[in-house]
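With one protein chain held back, the other chains of the complex are shown just where they sit.
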Amino acid sequence: MSRPVLKVEHLKKYYPIRKGAFSKEKTVVKACDDVSFELYTGETLGIVGESGCGKTTTIQSVIRLIEPTDGTILLNGEDFRAMRGEELKQARQKLKLIFQDPYSSLNPRMTVKEIISEPLEIAGVCPDRAERDRRVLETMEQVGLDPSYVNRYPHEFSGGQRQRIGIARAIVLRPDVVICDEPVSALDVSIQAKIINLLRQFQRELDLAYIFISHDLGVVRHIAHRVLVMYLGRVVEEGESKELFARPLHPYTQALLASVPRMDAEGKPAPALQGDVPSPADPPSGCLFHTRCPYAQEMCAAHAPELREVSAGHKCACHFAGGLPSKGE
Amino acid sequence: MKRKREPSPVLTYRGYYRESWELLKRDPLAMVSLVIVIFLVIIAVFAPLIAPYDPDKQVLSQKLMDPCLEHWFGCDKHGRDILSRCIYGCRVSLSVGLVSQIIATVIGYFMGVCAGYFGGKADAVISFLIQVFSSLPDLLLAMALMFALGSGLVNLYISLGVLAWARTARLIRGTVLQLKEKEYVKSCKVDGGSDLRVILRHLLPNCIPTLIITVTMGIPSAILSEASLSFLGLGVRSPMASWGSMIAESQEFFRSKAFYSLFPGLCIIVAVIAFNTLGDGLRDALDPKLRK
Amino acid sequence: MAETVLEVKDLSITFFTKQGALPTVDGVSFTLDRGETLGIVGESGCGKSMTVNGILQMVPAPGRVTGGSVKLAGEELVGMREKELCKKRGQDVAIIFQEPMTSLNPLMTCGRQISETIQAHKKVSRREADQRALELIELVGIPMPEKIFHSIPGQLSGGMRQRIVIAMALCNNPGVLICDEPTTALDVTVQAQILGLINELKEKFGTAVIFITHDLGVIRQMADKVLVMYVGQAVEQVDAKELFDNPLHPYTQGLMRCIPGMDGGDGDLHVIDGSVPMLYDLPKGCLFAPRCPYADDRCRGERPGFYGAGGHRVRCFRCESMGEEGSR
Partner (left out) sequence: MRRYLVKRVLLALGILFSISLITFFILNIMPGDAVALMLGDTADPNTIETVRHNLGMDRPMWEQYVDWIVGVFTGDLGTSYFQRKAVSDLLLTAFGYTARLAAVSYVIALAVGLVAGIVSALNRGTILDRGLMTLTVVGISAPSFWVAIILQIFIGLRFKAIPISGLDTPISYLLPCISLGLRYAASIARITRTSMLEVMGQDFIRTARAKGLSPWRTVMVHMFRNALVPIITVIGADIGTLFAGSMLTESVFNIQGVGKLLVDNITKRDIPVVQGCVICVAIICVVVYLAVDLLYAVVDPNIRLGGEEA
């Protein structure tokens, strides 16, 4: 395969917090710790994990909505983190974001036309107003919105239609990478299916690369080619989607998969994990998962496992990866 | 590359302000107060045409004259027509309300946006200033300022305007802090939009309802402050007519001439109630929380 | 036959708004036996939450229960006086709401919120009530119950809060427990814990459960029988196993097929055409007809009743041949 369109290496985002009421001692919350991945054209990378696992921090750092503490981001081989000014603005055209909430992601005081044409205006790609309007209408057509609604306000649309406006805004500049932050979580299943199909269709037609964040494992399995599993800011497992879902290596991934209530299997729910996710301000020693892990040994509390390749393209951060009974399917 | 279109939306929505106006029209109290406000504005603007007499002309023979057909509200201790003075007083009150609020809004919006949007040190300094200015009662600070600047209409504009900024700034700061977290602001930044663009295209239009409400609610409190200052002799310069100073003049005659203080007071109440009720109505009509 | 604890018959709730009278819930009927779990499933706005508000007689204005009956242990709740209803709520029927973050009073300690519920229905001293509350906190699997007893909700995680809400709901050992999307706001691993807990306690106390959710997977795990709702109406009612093996209503079928499965194929997902109709603009015939792939002229002109056999009730003309099923 060719060069990755987006390459992220050792990305870190730490937030300093004060420890006690009066102590000067500061500690850091590692919201995103040493995350690396590559993304190729036409590919979808899924990121899964429970709330607070750092999925959102990771992508917001990648897109520089928040400045990462450390790490490298290469967009089409160029250093995205080092970019400033006009160069950054041009680079941003290649990297777009779709948000979760179709209600707060559209400015209520702007019409659909203004919303979709804003990226065009900022990028300054078509100074001609008529040309800009033509592209807006064309994009609306593409995402399945009636172009005659071009002068309406977001309030007039249903959740699914608003998400289509969000998608139109993201693809109007023909980006290379689109980051989808839980784009279907707020939608009902029947609408969710339509949006997922639409995203897949664009991927085929425009050769887009997606980073797709979701807590819904079924959706990720369906749309992603490769998957990262995150826990407390760290990647615990990474692999091809089919392989990872069929043979999960990390005990956390196994528990996650076992917890999903499934339509096809009868049976009473059996909680696979006890307790809550530990506070990120006071993370466990050694392997972050050892406090809840059913297989934890003494060494797990002492040493943090490295993310290592267990089989081709399948990485896992567990001392016993490969040696554990597979709880997948 | 055509998709099957989504079915047409069923809701009809005609823009935020049209919709708010429709809501406001359904509120009878707000409409009545709107009419009164318009009426007051007309009186203030066309005072010289409407007033039956010269407000400053002293006719000694008419001293403390009871209300009658020629002088509906009676005459004051210098024999000046009270109705005419009330009409000219309307000018003072409304102009003080409006001008001071414009000053307050300009300062307050600027400070509020700086504090809310940029955060950090700017926020710390501005928030502290807001707290300092809202710690002392407005009237007391206004008295001190009027004491330093001397009485007069322009000084009233300045001191009431300068003191009212803190309230506007606090509200705008809060609104901006909320708006900043909205995903449409983030997506503008992700697209590479400049801070100026965010402030003008995204923050300002969404702050306007807050500004409309603060101005409408700020005018009556400015009117009350002006009346209080003039009552204490720190407001307009005599012989200029102000509702507050007219009440002050009437005080020594309260045993015998009840009408003297009654009419200017009623003027204040009507004006203040009208603006307050209109403000309530606007708040209900503009509040996004009450909308879907 | 097991003892019936709740019988809902033709429950209708109408909202009187500017757009007219909106039939939010339209003729929903079911019975619930001791120890049984009924799942109610449907998309947002289908009236599933309003149905439970109707059972508790807590329909918010401008809505009103406009017909039908709700019999709790043989006693009619529709039309009952508020004072009597207060005695029923929390005592004979309890509810767990969706949002654990907001459904607890943020200023009151968790323990007190449980013990006040006990005191509202039993004449016991504060001390006894607190003691019982402490036992309950332990029962719902919270470590360090003493500490949690004195905590306020703001200090707890979502899963913990939902456990407190469960303890509160079960403190008077109600005959019926209503769970209104209790795990929607939680992560999957915590969801599995909470679902397990509800099942465990249900078996322990023999409580009948109404479980509302939009997640068919959860229904599969929890429910003995299922009621599928669409725009205020029940469209299919049957035993859980039968529903998943043999869904008959086109809406149920469509719903099941558009969920990306854990082992599904890679093709495009199945979609249901069109969108849910608005309550003020309902189609004349079958409510699902405009989106139904099998709809014919009759479907568009006439509302179907219930058809089916063997306890499988379906609101669809295609099942007419199976016979009429008035009510069970």
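Letters are used for the chains, namely A, B and C, taken in the order the chains are written, and counting of residues starts over at 1 for each.
To be clear about the criterion, a contact is a pair of C-beta atoms (placed from the backbone, for glycine too) under 8 Å apart; a residue touches a chain by one contact, two chains touch by 3 or more.
Note that the structure is a prediction, hence the values are computed from the model and not measured.
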Residue among C:13, C:38, C:95 or C:195 that touches the chain left out of view: C:95
Residue of B:41, B:68, B:106 or B:136 in touch with the missing chain, whole complex considered: B:136
Omitted-chain contact residue, chosen from B:126, B:185, B:212 or B:227: B:227
Residues belonging to chain C that touch the chain removed from view: 56, 58, 82, 85-91, 94-95, 97, 99, 102-108, 116-117, 120-121, 152, 154-155, 165, 168
Touching residues (missing chain, whole complex) on chain B: 128, 131-132, 134-141, 143-145, 147-150, 220, 224, 227-228, 231-234, 244, 247, 250-251, 254-255, 258, 261-262, 264-265, 268-269, 272-273, 276-277, 280
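The rule is simple: only the chains that are shown with their structure count from here on.
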Rounded Å distance, chain A centre to chain B centre (Cα mean): 48
Distance between chain centroids, defined by C-alpha means - chain B, chain C (Å): 51
Gap in Å, rounded to a whole number, between the CA centres of chain C and chain A: 32
Where chain B touches two or more other chains at once, by residue number: 6
Residue list for chain A, restricted to those that touch at least two other chains: 158, 160
Chain B residues touching chain A - in the complex, by the definition given at the top: 1-6, 8-9, 11-13, 15-16, 182-184, 186-193, 197, 201-202, 205-206, 288, 291-292
Residue ranges of chain C in contact with chain A within the complex: 43-44, 143, 157, 159-160, 187-193, 195-196, 199, 214-218, 220-222, 241, 244, 254-256, 258-264, 266, 268-272, 275
Interface residues, chain A side, partner chain C - complex: 50-51, 158, 160, 188-194, 196-197, 200-201, 215, 217-219, 221-223, 245, 255-277, 329
